[in-house]
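Everything on this sheet refers to the single structure shown next.
The complex is shown incomplete by one protein chain, all other protein chains being positioned as in the whole.
Order of writing sets the chain letters: A and B. Residues in each chain are counted from 1.
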Amino acid sequence: MHTLNLLKAFFKVNLQMALAYRVDTLVNILLEVFTLGWELLALNIIFSNTPMLGGWNLGELVTLLGVFHLVNALMNILIWPNTEKFNRAVRDGTLDYTLLQPAGSMFLVTFSSMVIWRVWDLALGLVLMVVGVNLSGVQAGPLQLASFLLLAVTGSLILYSLWIVMIAATFWFTKFDNNVTILQALLDTGRYPSSVYPLWLRTIITFIVPIAVATTVPVQALRGELGFWQVLLFVAISAASFFLATLVWKAGIKKYSGASS
Amino acid sequence: MTQTIEASFLTKTYQVSEREGGFAAAVGGFFKRKFKDVHAVQGVSFKIEPGEVVGFLGPNGAGKTTTLKMLSGLLHPTSGQARVLGFTPWERKHDYLRAMTLVMGQRSRLSWDIPAADSFLLNQAIYRLEDAQFKQTLKELDDLLELSPLMKKPVRNLSLGERMKVELAAGLLHRPRVLFLDEPTIGLDITAQAHIREFLKEYNRRTGATVLLTSHYMADVTALCERVILIHHGRLKYDGSLNDLSHRIAPFKLIGVALGSPCPCDLSLYGTPVASDGDDEEQAGSKQYVQVPAAQAAAITARMLADLPIHDLTIEDPPIEDVIERAFAE
Partner (left out) sequence: MSLLNIYLRFWQVNWAEQWQYRANLLMYLFYWLVSPVVYLSVWVSIANSQGSVRGLTANDFITYYLTLLIVDQLTSEITIHLIAYNIQDGTLAGELLRPVHPIFTRAVIDNLAFKALNLMAFVPIWAVLFGLFRPDYAGVTPGSVLLALPAVVLGFALNFLMGATVTCMAFWTTRVYSVSQFINLVVILLSGQFVPLQLMPPIVQQTAQFLPFQMLRYVPIEIILNRLPLQDVWVDYAVSLAWLVILFFIFRRAWAEGTKHFSSVGA
């Protein structure tokens, strides 16, 4: 399919750019390993002082960290680099070229830049999830596992939709360079279960910038806390937010090209 | 519908917020914004046949780029209509986008860090070009532009002229039937400009593609276009053959002289003195200009060289703004 071809082409181009900077890639991976060590050390310090955090044990926290890494991978591979590229393109006018290409502009803006070496964050996330589930002692049946994975994906889709709306805001508020800072800032809250946060913060990260929906909620499904209807609700919300995002994007493009309606 | 491009009363009006400098104005501006209408394009109409190479001429800010943006589909007009290849451009239907191209001299579409060849492959995927046809087109472009030595180098490492070549090639890989070129030779040295012009001429001859190019270099237009459209202050001032235009504007040149020592010379003996930008107080060393008919430029120059203590002398084309202002004083 043509979309797949295009994805392959973007992947190749970005891979070449990464290969052009070998030393950078190596240093990056080193830093990532060190950061992981730091994250695990932090968890260790917490759990040497308590057996449970927000009702979750160490294994469940490790699983959560794995899901966090998955979300972080999405951010690092696609979201942050393409935000930069998009902001630049709006500023220097090269967005015009994107608009005149015979492919969906939202697709192009999402995938044209990829930080390839961060794919390792995906692998890391998966490993952490497996290790965490084993450590946690949770007896997860196939249904729970399936809904866990489904909600991890749909949760990330919600964050993606939010991102689209955030960068589309630039079409109306042109000087708004910090469009994604709120998302970037609140992302760290996803490392811990939303139950540890005070109500006001929990509300923000569940309903406004739904980090918790992408991190805490999937693990809740794994723990068997979510019923069928709740899982369905989250999937429906995810689909609705994606749909809304595409509407906002289309409206933004129209505004950018000076359409009066 | 035999015309490739048809514009009817295209109009584009912007609203820009106005603000004076200073702290008080800044505070005031926070509470109440003042807007001003900018009439970038006002009721421009013309028809272009397939295969024509038309030049859009006009000074900076005249409205050429805005018109081009409307025709290429980037901007919705405030009023008026346009059809290009039977499409309404600003609907940006994919079939339309596959049949046209926009190349902007001041903006690069290529990725800086990778060789042009790889950007081309990306374009192949975006435009869904079959391998065989893609290779064939690339070969033809290579013949015309001498791309081979440029393809493997990262675009960052190419000179301005080389970069323009690969930019054009990237824009032509999908064999568009309409080319919109915005200032394609801007910033290039004379040799590079000549190469680009030759290429465009040959490309038009071979493929029959319709070319609409904007420029504020008269030379671009003289080399390529039989027909020119003159835009000034958003209005269409002239639409016709280049020859006729040349006859309408009395061609003249500006001779600039820097005198070696202060002298009570009356330059009006040689032509019409033109006010210079520089310091009028300093006579020695600063350039003074006289305007003379182009045909007599050489002869007058010879006379000045013989008569005056000339330190430096140049012969220049008058700025296009002056040309148009004088020819179409309104």
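The rule is simple: a contact is a pair of C-beta atoms (placed from the backbone, for glycine too) under 8 Å apart; a residue touches a chain by one contact, two chains touch by 3 or more.
Only a predicted model underlies this, so the values are computations on that prediction, with no experimental measurement involved.
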| item | value |
| --- | --- |
| Displayed partners of the chain not shown (whole complex) | A |
| Selected from A:A42, A:A123 or A:A236 as touching the chain missing from the view | A:A42 |
| Of A:F34, A:F207 or A:F243, the one touching the omitted chain in the full complex | A:F34 |
| Omitted-chain contact residue, chosen from A:F10, A:F148, A:Y197 or A:F234 | A:Y197 |
| Residue, one of A:A185, A:I208 or A:A240, that touches the chain absent here | A:A185 |
| Where the unshown chain meets subunit A, residue by residue | 23-24, 27-28, 31, 34-35, 38, 41-42, 45-46, 48-50, 52-54, 175, 177-178, 181-182, 184-186, 188-189, 191-192, 195-198, 200-201 |
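Here is the rule we use: only the chains that are shown with their structure count from here on.
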| item | value |
| --- | --- |
| Centre-to-centre distance between subunit B and subunit A (centres being mean Cα positions), rounded to whole Å | 44 |
| Subunit B to subunit A touching residues, read off their complex | 12, 69, 72-76, 78, 90, 92, 94-95, 97-98, 100, 102, 104, 107-109, 111, 113-114, 118-119, 121-122, 124-128, 154 |
| Residue numbers on subunit A that touch subunit B, as the complex places them | 2, 5-6, 8-10, 12-13, 16-17, 20, 92-94, 96-97, 99-103, 108, 254, 257-260 |
